[in-house]
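Notes for the one structure printed next.
Apart from one protein chain that is not included, each protein chain of the complex appears where it belongs.
Labels for the chains are A, B, C and D, by order of writing; each one numbers its residues from 1.
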Amino acid sequence: MPFQPYRHSAGALRPSPLYRRYLSAQRRRRALIWLSRLAVLAAFLCLWEWAAREGWIDSMLTSKPSQLWTSFRELLVEGKLLKHTWTTTLETLVGIVVSMALGTVIAVVFWWSTFASKVLDPYMVVLNALPKVALGPIFYIWLGDRYSIYGMAVAISVIVTIMMVENGFKEIGRSKLKLMESFGATRTQMLRMVILPASIPNWIATLKVNVGLTLVGVIMGEFLSSKAGLGYLIIYGGQVFQMNMVMVSIAILAVLSIALYGLVNLLGAWLKRKNHFES
Amino acid sequence: MPFQPYRHSAGALRPSPLYRRYLSAQRRRRALIWLSRLAVLAAFLCLWEWAAREGWIDSMLTSKPSQLWTSFRELLVEGKLLKHTWTTTLETLVGIVVSMALGTVIAVVFWWSTFASKVLDPYMVVLNALPKVALGPIFYIWLGDRYSIYGMAVAISVIVTIMMVENGFKEIGRSKLKLMESFGATRTQMLRMVILPASIPNWIATLKVNVGLTLVGVIMGEFLSSKAGLGYLIIYGGQVFQMNMVMVSIAILAVLSIALYGLVNLLGAWLKRKNHFES
Amino acid sequence: MAQIEMQDVSLSYFTPKQETEALRGIRLSIENGEFISIVGPSGCGKSTLLSLISGMLKPTSGKILIDGREVSGTSPKVGYMLQHDHLFEWRDVLSNLLVGAEIRRMDRKKAERKALELLERYGLGGFARHNPSQLSGGMRQRVALIRTLVTEPDILLLDEPFSALDYQTRLTLADEVHGIIKDQGKTAVLVTHDISEAITMADRVMVMSQRPSAISAVYDIRFEEGDSLSAWTKRESASYNSYFSTIWKELQAHAVSAV
Amino acid sequence: MAQIEMQDVSLSYFTPKQETEALRGIRLSIENGEFISIVGPSGCGKSTLLSLISGMLKPTSGKILIDGREVSGTSPKVGYMLQHDHLFEWRDVLSNLLVGAEIRRMDRKKAERKALELLERYGLGGFARHNPSQLSGGMRQRVALIRTLVTEPDILLLDEPFSALDYQTRLTLADEVHGIIKDQGKTAVLVTHDISEAITMADRVMVMSQRPSAISAVYDIRFEEGDSLSAWTKRESASYNSYFSTIWKELQAHAVSAV
Partner (left out) sequence: GSGGANVSPSSSASPSAPPSEPSPSAGSAETVTVKFSEVIRSIFYAPHYIAISKGFFQEQGLKIDMNTAQGSDKGAAALIAGTADISLVGPETAIYIHNQKGAKTLKIFAQLTGKDGSFLLSRNKLDSFQWSDLAGKTVIGWRPGSAPQMVLNSMLLKEKTQGVNVVTNIASTAMAGAFASGQGDFIQLFEPVASTLVKEGKAYYAASLGESFGPFPETSYVATSDYIAKHPDIVAKFAKAVHEGAAWLDTASEADIVAALKPFFDGTPEDMIAQSVANYKKQGTWSADQVLTPEQFETLQRVLIENGTLKPEEKIAKLEDVADMSFVQQLGK
């Protein structure tokens, strides 16, 4: 009976004194790291506040933590902040869904037709290299005020998405496909049974990149034309020289981006677990 | 004598008739691909021109190829176009150098001190996720109207650079380092003899990503405040509703980005060849 | 009539850079139920030979017949087993076993019954609902073999199926797989680098020459002690050593002649 | 006095998730010029044992002495050779050979002379200015061995140095490396999964048990035909087969006992 389950952990029952010492050292180290993280944040905020109070930096330009807090509470109470944040969130989610769907479909087409992929390759390179922000006014004209935000968001994220997904398809071992071929699989079967499921981890990685890009696109789109949203708030705050408003919006944007990122991480972990990919 | 050079190509001397047929089929296919590429471009331009002439699209909004050409020649003759392009190019090059240098140094620091890397990790995540375009006003204030372009360029590219370079360091096999360790190498020696040279291919890949990001940053920075540059021209063209100018600038931007990309590719190929990495 | 018949088969690979003549004038015929091992220098075209038999490649010239019919495309008669198991992580063991059946649109119920029966029979009874990552390397390769058997091929092509395993697992699994294939009465063609594996598993060992390869020698493996020895006793028999050194020398000769 | 002496050495790995007791109460002593092979189930701690001798790991308890001195950190007396050659692509062969010398800040001129001499001696004379990618797998491993020899260690630790090579190269190279090490008069400890490699190369074979491992058996390898046989003739000798099956059974016993 030579087949044994994979890893047998022996001696894991009664931790030895040395191991206990190791564990507590580890715990101390983790605590130290967390403390240092908090310390960095606190030091940053204190320094900021202090420098502003001492007049080393001009709080009118850079705001200061205490002002930010006041400003945040005011904006929140006025009820506007949640609305703006929600607008941006919604736009970002729509943008992500559209650009992931579009990107995946185009990547599948490119996988299907090597010819199309080859012919369009140089155009993809150009589109990838071109700073999409420059296209803002054009999107506005083409798509109108409502959809130009999505246009910008998708434009910024879709090319990278296509490239990453396509790359993922290519990285799936030739030999997995050879196995399929040996059973006489058609191209559709290969796509459905191997290419798509096998690229789930890569697809999740793409999604992670996509989130950041789409958010940038949404903000850029809001800069261009918007009725609400954090991008709108940033522009407006600048217009009326309310740096507090700008800073609060940026801080919320940071929180939003982390939240979205975390969400995608959870989704990714769930998808991977569901499909039994080791993380 | 069991050791033979790697691959012995046998029968490569006199191509067989079948191989000759294969080769000419290949050549035809390559030609077809190139023709199709040109056809796609030509069809796009013709359709554009035709639609504009027939009045299906408003050439004032979308310009048209013939107008673009005229506009390009005019701008060129006035001598300004080269100046703007050169300004943007220079800013981009400076941005690339600064952000690659900064990114590499920080990645080395993170490699050196796991503690620093751990402590700063959540901040890196935030900075990475945050849409840097939103920081424009802050850079403007901190760095002033002249350096804010570089600020924006570096901000957009440096985080990704740090992460990619650091990742590259991590991907260098533990066992290459174990070899070094077995000779009793110090950390400096490992860095100098293994980590840095071994990550050249990854560094080049990072550089490629960096170029695109830095260019976006420069354009964003020029949108924010500038005296010249393609970003300036795009904004100005938008302000005076000269879509020809906007389109010409975008086209030149596309060319510039491809040129920079090509340059980096060449540099990368040279660096790799010089260090004997297989491409 | 031989089950597999190759008549003057040649194959060249074409890439834009060069033409690689992999096989030149291969002739062989394999009887029903025979177990053939193929050894040869690396890159000589062993995998190519299997691909030709499986119908995934077409010969540049010559003919390949299976049961007297010319091969054109893959056929349900032939099962292919690769060096790596390529189990799909996103499917459990049972549904991995049904991959071939699914592709060939076989009756699902029947295929499932067959799969479960084979799992049971070859010592993996409780693992139908496990994920591939929960199996050891050797178990995974056995699952890969069963996946091939579920589609009920007459011929099994094995391309270095044990080379990714560690030494002890390899030795043990080779024995087992040999048993399974003989038990199922399949014809088998095994490609391997390991001469002792080739000798202990096969009825005939074919040695291929350097590229452009042909079959340079064929050895009928007969043990005086009888035919149904275990791999283990074969390895200890006197004829084993002489087969080993003959084949080794044959291989070395090709290596030298290539310089 | 033995050159390497391990006295009741134990080692546990600590990770936040668990404690892994890799070695428990290892005792062994190896004489100057001896060639020891170590075989054992995978994951039993063979590489750990070598790391301990090399000084890259400290034992959790027990003592390791080299030439009577307790090991503390890596020492120029010990050379380590890994499964993969890890030649640096960005250096040519000669400057790869000088990596160890450079780290240890040895006299560059002298090291270079030594490296060239060894290259010449072991059949790689013309390759000093080649790039690693221009060498075959076997040549690369030979370069890796020479890289270790350039720093003039007394003891060589070899961790499955041939397992990444193909079968034929492996057989040939093992012979050669054995010759080189004997020629240089070094003490060697070879870890391998391949029992026949272990038998043909070593003066003594040690079998390790499952984790937490100890040395479960030691076999002195003596061939009646004499001591300086080639690996080839060893493999054909009668005692080879009996060593092989004894060691195999010893190993299997551990495998079973672990379930």
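As a convention for this text, a residue touches a chain if its C-beta (ideal position, glycine included) is under 8 Å from a C-beta of that chain, and two chains touch if they have at least 3 such contacts.
Computed from a prediction, not measured in an experiment: that's the story for all the values here.
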Contacting the left-out chain in the complete assembly, out of B:Leu18, B:Ala42 or B:Leu90: B:Leu90
Interface with the unshown chain - residue positions in subunit A: 55, 58-61, 136-137, 140-141, 144-145, 148, 223-227, 232, 235-236, 238-242
Absent-chain interface as seen on subunit B, which is shown: 58, 60-61, 71, 74-75, 78, 80, 83, 86-87, 90-91, 94, 137, 140-147, 149-150, 223-229, 232-233, 235-245
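Throughout what follows, only the chains that are shown with their structure count from here on.
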Subunit C and subunit A - chains in contact with each: B, D
B-D against B-C, pair bridged by the larger set of C-beta contacts: B-D
Interchain centroid distance [CA atoms averaged], subunit B/subunit C, Å: 47
Residues within subunit D bordering two or more other chains: 168, 252, 255
Contacts with 2+ other chains: residues of subunit A: 2, 4
In the complex with subunit C, residue positions of subunit D that touch it: 41-42, 166-168, 171, 193-195, 232, 235-236, 241, 244-245, 248, 251-252, 255
Complex contacts: residues of subunit A adjacent to subunit B: 33, 36-37, 40, 61-62, 115, 118-120, 122-123, 125-126, 128-135, 137-138, 141, 211-212, 215-216, 219-220, 223, 230-231, 234, 238, 243, 246-247, 249-250, 253-254, 257-258, 260-261
Residues of subunit C touching subunit B in the complex: 12, 14, 16, 18-21, 43, 60, 210-212, 252, 255-256, 258-259
